[in-house]
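Note that one protein chain is taken out, while the other chains of the complex remain in position.
Chain IDs A and B follow the sequence of writing; residue 1 opens each chain.
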Amino acid sequence: MEPILQVNALTMDFGGLRALDRLDLEIGQREIVALIGPNGAGKTTFFNCLTGIYPPTEGEMLIRRPDRKTKKLNGLKPNHVTEAGLARTFQNIRLFQNMTVLENVMIGRHCRTSAGIIGAIAKNKATRQEENKIVEDSYAVLEKIGLAEFVNEFAKNLPYGAQRRLEIARAMATEPFLLLLDEPAAGMNPLETRELDELIVRIRDQEGITILLIEHDMKLVMSLSDRIYVVDYGKKIAQGTPQEIKNNPAVIKAYLGEDADA
Amino acid sequence: MFGFEEIKKSFLTSLWFMFLTFPIMVIRVNTVQNIVEWRWERMFMIGIGSFFLSFLWRYLLERKELGQKKADLGEVDSIPWNRRIAREPRFYIPALIAICVFVLVFPFTFSLYQTTIMITALIYVITGLGLNIVVGLAGLLDLGYVAFYAVGAYSYALLNYHFGLGFWTVLPIGAGMGLIFGILLGFPVLRLKGDYLAIVTLGFGEIIRLVLENWNDFSFGPSGIANIPRPGLFGIQMSLHQATIYLYFVMIFLVLVTIFVVRRLQDSRIGRAWIALREDEVACQAMGIDKTWTKLSAFAMGATWAGMAGVVFAAKTTFINPASFTLWESIIILCVVVLGGMGSVIGVIFGALTLILLPEYLRAFSEYRLLIFGAVLVVMMVFRPGGIVSPERRIYQFKGTAPDKPKAEASTPG
Partner (left out) sequence: MEYFFELLLSGLTRGSIYALIALGYTMVYGIIQLINFAHGEVYMIGAFTALIVASILTMLGWNEIAILFIASVVAVVYSMAYGYTLEKVAYKPLRHAPRLSALISAIGMSLFLQNYVLLAQTSDFMPFPSLIPDLEILEPIAHLITTPEIAIILTTAIVMVLLTFMIKFTRVGKAMRATSQDREMAMLVGVDVNRVISITFIVGSATAALGGVLIASHVGQINFYIGFIAGIKAFVAAVLGGIGSMPGAVLGSLVLGCAEAFFTGFVSSDYEDVFAFIILVVILIFRPAGILGRSDISKV
């Protein structure tokens, strides 16, 4: 399998705290991979390094897409990472609360459109067409994610589960090839979680988007993932299929041991 | 509301403020003649004033909290008055006509003096709208805004002095100089976090003013530059009165241009990015928006209007010196934006007219102008951070139900 994302020996220090410790990770095309680990293991930090929000202390992050040149993510600004095709959601929801659902998704289209200041003032044909296209495309994304009914609501007025899905919609609007989901099911009820499960599979199957997700809901992780990485104290302690992970003693000790029924 | 507890609270507050203001308000020493003046009546006034104001203060705080709770529960708050008016053609069409008529006849019915004041207010409308892009839309607190205003004013004064360039030639040059300075100053500072940004822009503003004050060879120092010509009209000789009326209409024209451009910007892809940036910087970047460029564009766009307004200012007063461009000028413009409503064009116009015209007409208050401005900033932030007029940003609405043939339309209330 040719990996589309390859991370080598990624290390991140905060002062004296080593949040990531020589972490290696690979993801193949159209895979659904889960990153799990106890609280404070460094999972979110991993996403933040990938997406250019934190500068990693050491290590290498590469994307290798078929038919394209290999690209190093180190040192890229967050917006360039997004342009390169990685999009993410946030664990603590970071929607634009005072904008509507549609507008939130329209922001996601920003990096795939180009109208500038002159265009904005002149409002020429190209700009108008682009604006209309942004609205249409954004609506199309909302339909795919199942949020069309909320299109004109303010993001802050959405129910919690819908806010999480809106985060996904917004990320999808940037046309990623790899979607990073940080605890997408957190705070969802079982029904919502099941819908999310279906949604994620659909995103992979229909859009061909590869998915890396952080999740604490073990049932969801086990049913969704093709492969799982387990980290603890910033170190990778196991990797493998859900079946292998379930029976891995190190994982049970570090993680599942705390939570018997997971 | 007026229970014993409440009265006691207010009473204690009033005692506290009487104590607090005692030395500064009551006593005044004259060290030359060795006299101490005791102004006891003031203590009395403070006592009464703070007693009643503390009721009002608590009442408003309570109301605000109540409103917040309602908003948290998702109860839809009533539509703001400006939007309600804007929605009903039978309200806003007559209002619009009335405003047009008033604007047209104003300089002919009112005195020269009042026209001059109105021009000043209109200059603040332009600078306010410019600053509104920076503070209101992009959420960047720029306390050195007046520097760009100074750049525009000095561009006109100096270009005219040295090369005899006229108003209409320099107007775009002034705007361009504002833009250039906006980019030059913005580039290094925009990486900073919010409050540092405020302080550094303040620093830049003061640097520019102090340089103007001290670099005599270039700017003629504190004595300034006089005899700056008013705008010309095909070389026609005009009396002072005529020239003022002409300038008034020039201003009206420029205000309209500003409103037009600002609204277009606000409702564009860039404008959306500005607002998103204000809402959440990290998320914004993660959505692929270039933070530096977006901030810089807001900063520079704001500076452009300041530069243009500066040219008009120089033409209006015909004399400029660095004293016109102090930090407090920046803060007054900020006040205009904050009072009216950050992010709202109508709000800014309203803010400028209120803050600039009221003190002129209520002569008794003009002394207290800055005191009141300070209080306005605090009170607005505490009770109504959105300003008096709530933002009438175009809210993208998706109209039409057929999913396969969506019809996009944006409603623009206000």
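Just so we're on the same page, contacts are C-beta pairs under 8 Å (C-beta built on N, C-alpha and C of every residue); 3 or more make two chains touch, one makes a residue touch a chain.
Quick caveat, the model's predicted, so the values are computed rather than measured.
Touching the missing chain, out of B:Val103, B:Ile180 or B:Ile199, is residue B:Ile199. For chain A, the list of residues touching the undisplayed chain reads 14-15, 44, 48, 53-54, 90.
The set of chain B residues touching the chain not shown comprises 16, 19-21, 23-25, 27-29, 31-32, 34, 36, 42, 61, 135, 139, 141, 143, 188-189, 191-196, 198-200, 202-204, 206-207, 210-211, 214, 282, 328, 331, 334-335, 338, 367-368, 370-371, 373-379, 381-382, 385.
Note that in this section only the chains that are shown with their structure count from here on.
Averaging C-alpha coordinates per chain places the centre of chain A 41 Å away from that of chain B. Residue ranges of chain A in contact with chain B, taken from their complex: 51-53, 77-79, 82-83, 87-88, 90, 94-100, 102-103, 106-108, 110-113, 115-117, 119-121, 123, 127, 130-132, 134-136, 139-140, 143, 148, 151-152, 157, 170-171, 174. Residues 74, 261, 264-265, 267-273, 275-276, 279-280, 282-291, 297, 301, 395-398, 403, 406, 408, 410 of chain B are the ones touching chain A in the complex.
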